[in-house]
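All protein chains of the complex are present and in place, except for one that has been dropped.
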Amino acid sequence: MFRGLTFSLDRGGCLLLTGPNGSGKTSLLRLLAGLSPPQTGQILRQGSPIALDPAAHRSGLHFIGHQDALKPALTARENLDFWTAMQGGARAKAESALKAFRLSERADWPCRYLSAGEKRRLAMARLVATQAPLWLLDEPSTGLDRAALEDLLAAIDAHRKRGGCVVAATHARLSLPKAASLSLAAFAPRRAA
Amino acid sequence: MARLANPTQFLKLSAALLPWCAAAAALGLGLGLYLALFVAPPDYQQGEAVRIMYVHVPSAWMASLVYAVMAAGSAVGLIWRHPLAHIAAEAAAPLGAGFTLICLVSGSLWGEPMWGTWWVWDARLTSVLVLFFLYLGFIALEHAFDDKSRGTRAAAILALVGVVNLPIIKFSVDWWNTLHQPASVFRLGGPTIAASMLWPLMVMAAGFLFFFAALLLIRMRSALMEARLRALAFGNPG
Partner (left out) sequence: MSQFVALVGRDLRLAFRQGGDWLNVAAFFALAVILFPLGVGPEPELLARISAGVLWVAALLAALLSLERLFQPDWEDGSLEALALMPLPLELQVLAKCLAHWLSTGLILTLAAPVLALVLHFDFAGMGALVLAMLLGTPVLSLIGSVGAALTLGARRGGVLLSLLVLPLYIPVLIFGVAASEAASLGFNPQPALLLLAAGLAAALALAPWAAAAALRLAME
């Protein structure tokens, strides 16, 4: 998928993955999450390979993909409480997460009654509720209106100020201060003629 | 083993081996059938009907053996990612299903004169029937996905799950009161079958084994060549 790719990220850092469709943005995010192993090379977290202790690595990250991972039959709050419990967090964080994305009023609505935009905001709220140090985001701006996007950027800001990292694959231009950018098109392996 | 991993090496090696396997198969089956039909004595109880044993028993042995080969290939493929392991397992599966079917049908044909029934639900017959379905499940699962690699590995997992059936098949006649007779060849005290019957049986078994080996090599070679054709036609993905 890509060849000769190296980069590093410090606390408070933010990396934006850009590139055309098929350049491997989602694949790289999944590699970073530990969902698939790299064919060659290593992923190090604070100096040690993530393959050595996958469970510890997973407890320190949260991945938001294209899908919302929300159950229609459960309320917004129940969905969020579940993910908080699974990641080992406290219930209070779920409340502040709902507030951060202006979903407090909808908290007790079953998710089947939320609009698509609200569901996407709820998915993003998982990030704030679980408070993992590393956020991996796949096309986070999709499905968010301007107000929701601002909520997300504010959440990312706060997260980075606390020392967290963000890696986001994105088509859109996200106004994030001091964000490094990595174009995956440059690392595509040359195809045999 | 590492040298065999190279498909080209395997194709060369198998091309050399194949005629010998085929010859040994023809010899074993031909001689075995002659011995079984004309030389071996009739059973003191069953008379001529016992001659079905010379097809039924070797096919039963092959049914379990081929499954073991399939499971071993699946394990090697999943754990060590040896490129030929999955190919071997997939090549073996229809052969194993065939042997199992021969075993079931020949057993049924034998059961009628011997037990008075075409089928009985005892532990041995039931577990061999389950084996047959495991083979079918493996083949079905292999082809059930658009992503060939997913199908191959899912089938490999299934093959390993089904391994529990093999000891059940082997020991079912010991653990339960079954209509099927207990082991008379592969047992701790040595074979209890008469030597005049044992030798034709072993010749037939050898013939079956080489037949399987020859067919396996043929199928693996075709699979490798098919993969090459596909790569040429559609290019390597990614």
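Each chain carries a letter (A and B) given by its place in the written order, and its residues are counted from 1.
Note that in this section a residue touches a chain if its C-beta (ideal position, glycine included) is under 8 Å from a C-beta of that chain, and two chains touch if they have at least 3 such contacts.
It should be emphasised that the depicted structure is a prediction, and the values quoted were computed from it without experimental measurement.
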| item | value |
| --- | --- |
| Touching residue (missing chain; options A:Leu52, A:Ala73 or A:Ala154) | A:Ala73 |
| Full-complex contact with the absent chain, from B:Leu134, B:Leu166 or B:Leu201 | B:Leu134 |
| Absent-chain interface as seen on chain B, which is shown | 78, 126, 129-130, 133-134, 136-137, 140-141, 144-146, 150, 153-154, 157-158, 160-162, 164, 168 |
| Interface residues of chain A (partner: the chain not displayed) | 33-36, 55-56, 58-59, 61-63, 65-74, 78, 82-83, 85-88 |
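Criterion: only the chains that are shown with their structure count from here on.
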| item | value |
| --- | --- |
| Approximate Å spacing (C-alpha centroids) for the pair chain A, chain B | 50 |
